[in-house]
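Only one protein chain is missing from this complex, and each of the others stays in its spot.
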Amino acid sequence: MEKLIEQFSVGLFFWQTILFLVLVFILKKYAWKPILDSVSEREDTIRESLESAEKAKKELTELQSKNESLIIEAKIERDALLKEAREIKDKIVNDAKGEAKEEADKIVKAAYAAIEAQKSGAIAEMKSEMASLSISIAEKIIRKELSSDEQQKSLANELVADLKLN
Amino acid sequence: MVIRQVIMQFTRALFFLAVLVLIQPVFLTASEHSEHASDSTESTQIVYQEPAQDGMSMKQEIKAHIQHHLQDGHDFHLYTDTETNTHVGFPLLVILLDDGVQVFSSSRFHHGESVAESNGNFYALHHGKVYKTDAAGTFEMRDGHVHNEKPLDFSITKNVFSIMAFALMLILLFTGAARSYKKSLVPSGSAKFLEPLIIFVRDEIAIPNIGEKHYKRFMSYLLTVFFFIWLVNLFGLTPLGINVTNSISVTFALAVMTFVITQFSGKKEYWKHIFWMPGVPVPMKILLAPIELLGVFIKPFALLIRLYANITAGHIVLMSLIGLMFIFHSWIGSTLSFGLSVFISFIELLVAALQAYIFTMLTALYFGSAVAEHEDH
Amino acid sequence: MSDLFKYIVQIILVCLVTLGVHIMVLAFMDKPLFDNQIITAYAGNVALAVLIVMGLLKVPETLQNSRGFLFLLGSFLKFGFFFLAFYSNFKVDGAIQRIEFFAFFIPYAAALVMETKCLIDRLSK
Partner (left out) sequence: MEIPAIVGAGLVVIGVGIGIGRIGGSAMDAIARQPEATNKIQTAMLIAAALIEGIGFAALFAV
């Protein structure tokens, strides 16, 4: 310890302190600050560009997955549309079928009705025709063979019963 | 622009010179071994014009040489040619606070061999320290110590000169690196090599120890300390004989700065931790307060002693091994110690970086404890 | 203001009690009672402690975190005070005797404890 204190030189201590402080200040101003600033600036640039690259990549994959999902969605939609269309078609066809049947039924009914009407008309006509015919026949018969009243009457009754039957 | 060119050329030339000097010692150590060591003579009164003693044993010579190597000096002394007794180096400025300010060139001391006169005062060197003497340069010796008056010595010594040179080197190196960032954010030139180191200090030392929030304030100090200690340690390993970090004053100055910054940036929690440790019973609190307060001073003290002792020990071991080469007269021993000294040199290269790292990291740790905002137990 | 007043009174009281005990111990040991600048030591330490407590209480908002630093500065101030006023007188006979050392150290410790108490109070707020 004593040897150390003996070796200590105030002058050297003084000069070292002064020179070192001057060195720190000069280097701080002209070396450390510019160097550290440049280094950190460069690091920032690198970090930023890496980050932006990462971001772009992320965006790209996002876009891709978006596209994919869009395609899938479109497919689903298309399928749904197709299904719907098919359903509509079926429905239309079914409806048409029903309607056609109804119409047909209606027509058939109408036809039946018309036939019936015509038939009854024809029967009536026939009846009147028959009546007139029978009258004419009866006239003829009367003219020719109406000799007895009884005969006349039974004939007429027979005729009328026949007519009524129809 | 022209000035910059000139400075660049100048530094390049300096570097070449340094390399030349670095290579020299391989041959130099062989011729250096009879360094004069008149310091070791101990009589009640010695006068410095005494010639260097002959007949000193090799071991004493080596010891004296190591001591000389570890010491600060008033002139930039590279080596001595004992054959012609010429010293290679250059004189520096001596500044003494005694009777006003005395400023003169250290060449007046003639490497400690003569008495320097300035404004009617006489000064002489003993063990690398300036003492006030009479015109004949007489030292009052009592039980092995000089009792002459010691003026306050603010000289530009070898170490101070080296610190200036290192500061200049660091400034040139790092402002050059900073300039390369002006062109583009991609480092070029020396910045390519320095940037990973700077980022290492930031990411491995500052951020983990201080925290993301506060580390920016301390970065300048941490970086400067790290590179300063590293560079100085590395140059200490070169045979130029520049040993700045093995002088206690330098490490003391660094530790004082760390201490002051730590205390000044200490937050409420830091002080509370020292004086009134939260979460322990009151008797423990009273017991802990002096211990913690003592720890505040011991921490930077350990910091300065660690750096000083590591570097000094490294130098002593290395130089002793080199010295052993001359003590062994057999080729086996010398080869062995040569191999060992090469090995230790590599270890010392590691230690140079490691000590810079540890000093910076512990500094950061202390800063971190000072600015910590919540206890993390 | 009342806080500051309370602390000052506490410091003075504690130091007076310590001084009393100190003198009693000295009397018991048959030593000179008012030697070694003992009064100066007590007065100086009390004055410095009051100064430091004032500093601790009146510190501006921006330096709230640096109160501990202020405390350390106060300690350095005391060391300066010791070296200026006592060291040379104590060292006159070559070494600092135990009794001389205690003449300064006891008031120093008493004032230090009170300052620390004040600092802890401030920090716990």
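Lettered A, B and C in written order, each chain numbered from 1.
Please note the rule applied: a contact is a pair of C-beta atoms (placed from the backbone, for glycine too) under 8 Å apart; a residue touches a chain by one contact, two chains touch by 3 or more.
Predicted model, so just to flag it, every value in this text is computed and none were measured.
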item	value
Residue of B:64, B:309, B:327 or B:372 in touch with the missing chain, whole complex considered	B:309
Residue among A:4, A:60, A:137 or A:163 that touches the chain left out of view	A:4
Residue, one of B:66, B:321 or B:362, that touches the chain absent here	B:362
Chain B residues that touch the omitted chain in the full complex	204, 208, 298-299, 301-303, 305-306, 309, 358, 361-362, 365
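The criterion applied here is as follows: only the chains that are shown with their structure count from here on.
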item	value
Label of the chain whose CA centroid is most distant from the centroid of chain C	A
Chain centre separation (chain A, chain C; CA means) in Å	97
Intercentroid distance (Cα basis), chain B paired with chain A, Å	91
Whole-Å gap separating chain B and chain C, where each centre is the average of the chain's CA atoms	39
Chain B to chain A touching residues, read off their complex	72, 95, 129, 152-157, 159-160, 163-164, 167, 170-171, 174-175, 177-178, 181-182, 185-186, 191, 194-195, 198-199, 202, 219-221, 223-224, 228, 247-250, 252-254, 256-257
Residues of chain B touching chain C in the complex	263-264, 266-268, 270-272, 274-276, 289, 296
Complex contact set, residues of chain A against chain B	4, 7-17, 19-24, 26-28, 30-36, 38-39, 41-42, 45
